[in-house]
Structure formats: structure tokens, C-alpha cells
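Can you keep this structure in mind? I'll have questions shortly.
Only one protein chain is missing; all other protein chains are in place.
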Amino acid sequence: MKKIAVTSEGPSLDDQVDPRFGRAAGFVVVDLDTMETQYFDNGQSQVMAQGAGIQAAELIARAGVNCLLTGYVGPKAFQALSAAGIKIGQNLEGLTVREALERFKSGRVEMAQAANRGAGR
Amino acid sequence: MREIVIISGKGGTGKTSLTGAFAHLAANKIMCDLDVDAPDLHLLLRPTREREEEFHSGHEARIDRESCDRCGLCASMCQFGAIREEEEGFAVDSLRCEGCKVCVAFCPAEAIQFPEKHCGQWYVSSTRFGPLVHAQLFPGEENSGRLVMVLKQQARELAKARGVDLVLCDGAPGIGCPVISSLSGAHLAVAVTEPTPSGRHDLERVADLCKHFQTVFAVIINKHDLNPDETARIEAFCRDGSYPVLAHLPHDPLVTQAMIQGLVVTELPEGDFSRELRHAWARIEALPGLGR
Partner (left out) sequence: MIVSVASGKGGTGKTTVTASLATVWDESVLAVDLDVEEPNLHLFLRPRIEGSEAAQLKVPVVDESRCTYCGACSDLCQFKAISVMGRLILTFPEMCHGCGGCIAVCPEKALSPGQRELGEISWGEAGRAGFLMGRLRIGEAMSPPLMRLVKVKLDEMIAARGGDAIIDAPPGVSCPAVNAVIDSDVIVLVTEPTPFGFYDFQLAWEAFSPLGKPMATVVNRAGLGNDDIYRFCRDKGLPILAEIPFDRAIAEAYARGRIIAEVSSELRETFVSMLGRIREVAKQCCPKGVAHA
């Protein structure tokens, strides 16, 4: 898997993983081959009255992401991400973006089979 | 961090009065009034506002009369009957506008604006029982649950910042959007019911809702002495669903007397009602997963 998105409170690898997906502050997207990083602000999803998770899924799908690392994902976002073929690693809050990526690269992140959170708006 | 939401299904069962009393009894917590449509908790807690924010959500259509050709396409396409032709031209009724953007997208003259809506205000306040996060939706606005989520998020962040491990919420009535949002991420829903046909009927609907969203569910039967037969039926329902009944509270005008004084009932001299309420709180704290 080449392109990994990590929900993040800020644009750098040393920022904290944002536990939310749909209303995360933004996404740090890393190309594992080149180790180049790019930051996508998620403001557009945050202001939505409903469907923020779906909007966020569209955003990272457009960026060509294969895998998402985050804290929790609701069922609609999970459905959208899975349909787009994006693998999901959950429960990574409390780490920095860098630490979450290290854990992923060393094979210690299990890919989720189901959303770990109830429906939001 | 644990989150408890007090809900009711039917309005008027005593949800807010009991939440106010629990706010008095709970040691260390952040309070949150999630009934943003008709909030009442502040009438008991008498908060001092420390922070005020605007809440914007969704959009509404507005026709620019100068650019409008009066072709009427917008009115014919609107599924919500929100556009009417008046003498001076076409106009959008903001109370009916759903914010769907169809008229904006299809107007041949591009005469329709789509501004964001300022739907309400939310506040972080201090009270004699601790911090309160609350809001007021402007009348007639859509209560989609988004403002409820904003309040919950604020309450959780405040709890984290102050090292507090309990968020206690006065939930929204009913079973729609705002209640669904109230229950999101909650560890326990306490349903306050009354032994009337409506009370039991609505309890069953709200129990179903909690089952649908897999929220742990417990019940308090308020005004139990109004109809012992109905109370027994509620108890049977709870037994069948394995829902703990945390208390049977008597119908007591004392609750209203406390309300008039801007107090919660446990702040009045101790009586049967407040004693039973204290036991209820002790049982809540003793529930598995909520032990502190």
C-alpha cells in the first residue's frame, strides 16, 4: 500500500493523530515510496451539517489514498471508505502522526473489519 | 471519561429536574444541556456565561429580486413549497426552505443566493455545580443534531482539559435526530418515564432507539404513584429487556417548588423524593463500566 492518510491535528508528522475522521482538522498524506508528505485541510467537511464523514472520504479518495490511519470512524464513512477500497486502521489516537506511521510500517496495525463508532451526523 | 445522557422519549416526565439534581449529587463533572430546541437546565443552574459562540449550519436560498426574471422555475422545482410568487416578485419562505440548493442550481438568471444560516448560539458557563455547556437554537431552525454534537465535543474537550472524568447530559426529548446525536458516544442512557399510556409507549420507542444504537439503557419511573398498574407494566417491560430500574420516584409538587426558587430538589430539606433520588444516583455510579 503506497499512500497512507493519517487524520491529524496539524500539518506536520509530529502533530497528534486527530481521533476523528469526518470532522478531523486535516489529513497528512504520506507516499511510502518517496516519504513525501502532503497536508489536506478538512475544513470543508467540518462545516457540513451532516455527512462530514462521506465528504472526508471523498477528499482522501480523490488524493489517491490506499489506507487511512485514525482514531474512530462512523458507519457511513466506513461504508464509503470501504467501497472506495481504502483500508482502515482505527484506535490510533494518543500517538503522533509519525508514531502511527511507524506502527503501521512495522505491521502492528490491524486493518478494521467494521466501524468502531456509532453514527454521528 | 464517562458520558451519561438523561433522556425521556415523552416530554414532561421530569428529565431536566432529575438531571439538575444529579448535577448537584455528582462530584466532579461537566454538564451539558443537549435540548437545544427548548433548553431548561439553565433555569435551575442559573449559569454565568463565560464564552459565547455563533452556530452556523446549512444554507438557505434567497432570491435577488433585481436579477429575477420571474420565470417561476424555482417555485415549480421546489419540493418543499418554499417559493411563492408575491406581488413584488418571487420569494423564499425561510421557514420552509430546506437548504437543498436546487433552485440556486437551476435558476436560469443565477438570481438566487445561498448564504450560510446563523441558526443559534452556544455557551460555556459556570454554575454552582460546575461548568455547563449549553445552547439555544433560534426558533424555527432545523434541529439536525449538529449543534448537539458541537456541545458534546466542547464538553468532552473541557473534561479532558480539567481532568474531569464525567460528562452529564440533559438529553433531547423524542427519538429523532437530536436524540440520536445525544446518544452518540454515550456510555449510559437513563430514561425517565412516567406511568401514563404515553409515558410507557414513548419509553418503548426510546428503548428501541437505544438498542438500535447499542447504548446501555436504564430506567427511572417518575410519578410512579399516579398509576400503580401502569408502573407494574413498565417494570415488566424493563424485566423483559433486562433494563435496570434505578428508582421509583413519587409524584411530588416539591419539584416544581424547587424550580420556582431556581433550585434543584436535592437542595431543599431532605424528604422521600430526594432520598430516593440520592439512591438512584448511587445506583448509577455503581453500574458496571461507570465505577469511579
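Annotations
Letters are used for the chains, namely A and B, taken in the order the chains are written, and counting of residues starts over at 1 for each.
By definition in this document, a residue touches a chain if its C-beta (ideal position, glycine included) is under 8 Å from a C-beta of that chain, and two chains touch if they have at least 3 such contacts.
On a predicted model such as this, the values are computed, not experimentally measured, just so you know.
When the omitted chain is restored, the residue from B:99, B:131, B:171 or B:185 that touches it is B:99. Residue B:77 is the one among B:1, B:77 or B:164 that touches the chain not shown. Think of the hidden chain as still there; on chain A it touches residues 48-52, 54-55, 57-58, 61-62, 76, 79-80, 83-84. Although one chain is not displayed, its contacts with chain B can still be listed: residues 8-13, 16, 37-38, 40, 43, 58-59, 77, 79-80, 95-96, 98-102, 105-106, 137, 139-143, 145, 173-177, 180, 194-198, 201-202, 205, 208-209, 212, 223, 226-227, 230, 251, 253, 256, 259-260, 262.
Quick note on the criterion: only the chains that are shown with their structure count from here on.
Chain B meets chain A in the complex at residues 56-58, 116, 142, 144-146, 149, 177, 180-181, 183-185, 213-215. Partner chain B is touched in their complex by these residues of chain A: 47, 49-50, 117-121.
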